[in-house]
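Take this structure, written in structure tokens, and hold onto it; I'll ask about it next.
Removed from the display is one protein chain of the complex; every other protein chain stays in position.
A and B are the chain letters, set down in written order, and residue numbers restart from 1 in every chain.
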Amino acid sequence: MKRLVGVMLGVLTAIGGFMDIGDIVANSATGARFGMSLAWAVLLGTVGIVVYAEMAGRVAAVSGRPTFDLVRERLGARMAIVNLAASFFINLLTLTAEVAGVAIALQLATDVNYLLWLPLTALLVWLVIWRVRFTLMENVFGLMGLAMIVMAIAVWQLHPDWSQLWHGASHPVVPSGEGHATYFYYAIALFGAAMTPYEVFFFSSGAVEEHWTRSDLSENRANVFIGFPLGAFLSLSLMALATLVLFPRGISVDHLSQAALPVSLSLGKIGLALIIVGFFAATFGAALETGLSAGYTISQYFGWQWGKRNRPRDASRFHLVVLVSIGVAMLVALTAVDPVKVTEYSIVLSAAALPLTYFPILVVANDPDFMGDKVNGRFGNAIGSIYLVILVVVSLATIPLMIITKAGA
Amino acid sequence: MNDRRELLAGLHLLDHQILDCDGWAAGKVDDLELDVAADPTTALPVVTAILSGAGALSRRLEGRLGRWVESVDERLASDRVPSQIAFELVSEIASHVSVTASRDDLETGRGERWTRERIVGHIPGAGHAPE
Partner (left out) sequence: MGSAWSVRVAVGALAIVAAGCFQPVGPARTFHDYELKAESTAKSARSSVETARLAVQVATDGDAFPPYVSVLLAEAESDASNSQGTFLGIQPPDKHSDRLRDRLGRLLEQTGNVLSTLRITARRADLQQLKGQAARLPALSKRLDRFATEHE
């Protein structure tokens, strides 16, 4: 039982990181438009986050400090502040979309306009960060998020042509009527959604909040090797549902409600109820992660006491940053800007900034001063370096593709 | 701290985490105050104080960003000198820098104290660790 509970950090990170409102809509929209032909992008991103989250968790367990904390020490104040500025801004965009996402999930259940739910959801997110213990938070939202497994059951229940699904995923082609630029733009969005930086900030700071030490290294691996692939499994289930139900009908996905439709069709009211609970948990989890990450990144750069584990008055500036961030996010969301658009931009912008986040992690994980004998092995460095090249390529391609395709229109 | 050490200030001191006597985080080493002529025997400058806080950091960040940070700090701080920790208080230099004082007694802790007293301390539940 303790084993299961111990994996919850990874599960929550993955669910909040992989299945927030942006990812839900992106995976569903991609399935509705490209079928399974972009499944490879999800898998590519999953391997990347597994490799880097393991490194970040190991750094936190061995050195007692999260990776962002060490970036300034290792790479200098100037490089780190560029990192901070980019990360914080993108994080805030994402937080805005997530807070709105929670409100939208509540709207799906009640038909009360999401704008009316916003103040309550912002307050709830802040309250959970303020008062609820880290492990309890992980367990509750991680478990609730597992309700999304209903999506896999829904795929099963539709009795799909498995060989056709498999063929679509394993033989990626750009569907007729779609341009190559758009295809790769969506690939970047899916890849970026799997590797969003706040996942690493949260995972590595969370490891410190949970007082991980060297003896927890196997728990680190379990978290990473179970949690993130689970997230990928959920993403691909969602993509398959859209492929089977929405693609043939020419339905394009622009709303959270449409992403749930295949589940309703396949499994009826129970399925629908579970997926709405799952969406609520995922977006709430993501709001918690991005809210906390706002505090983590700024506090760790400036060396302030940070963390949920202390009395709030002992980490005052950290909590102030979290409070103000949630407040700003709520206000921006209240302007009724489309949260789906906001989150898609945040994914794409963070894709453009990926090397900034992950390069320092690779550097720090190789530093014997922090890591002792637990530095990266040759295999780990090989994959890490290959991915860094991929990240640079992705980062360079993102903005041009966004301009050419008019953001995937 | 009586024994003298030669350090690569950039590597061993700058941007490192400061911990107070109770293990609380107390900022980062943003800059150092050096006394250039202090030690005639080694002809090396001696570190006399650690500077920490926005006023100190802005001098190390170049360009417009640095000047912007500096102007923000000037507006918030009552005096114009970046806050310091006298180097005699340093007890250990490892990956972090430990000082023998409590963070509440340090000049550099004014930002945290202000936030605690004026804002966060007033929110219900601030004194309880999460349950």
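The rule is simple: a contact is a pair of C-beta atoms (placed from the backbone, for glycine too) under 8 Å apart; a residue touches a chain by one contact, two chains touch by 3 or more.
Because the structure is a prediction, the values reported are computed rather than measured.
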| item | value |
| --- | --- |
| Option from A:V200, A:L272, A:A286 or A:A365 whose C-beta touches the chain left out | A:L272 |
| Omitted-chain contact residue, chosen from A:L44, A:A86 or A:I149 | A:A86 |
| Subunit A residues that touch the omitted chain in the full complex | 78-79, 81-82, 85-86, 89, 93, 107-111, 177, 245, 249-252, 254-255, 257-258, 260-261, 264-265, 267-269, 272-273, 276, 337-338, 341-342, 345, 349, 352, 399, 402, 407, 409 |
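Here is the rule we use: only the chains that are shown with their structure count from here on.
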| item | value |
| --- | --- |
| Touch list for subunit B against partner subunit A, complex | 14-18, 24-28, 30, 52, 57, 60-62, 65, 95, 103, 111-112, 115-116, 119-121, 123, 125-131 |
| Contacting residues of subunit A [partner subunit B, same complex] | 63, 65, 69, 72-73, 76-78, 80-81, 130-134, 301-306, 308-314, 316-317, 319-320, 369-370 |
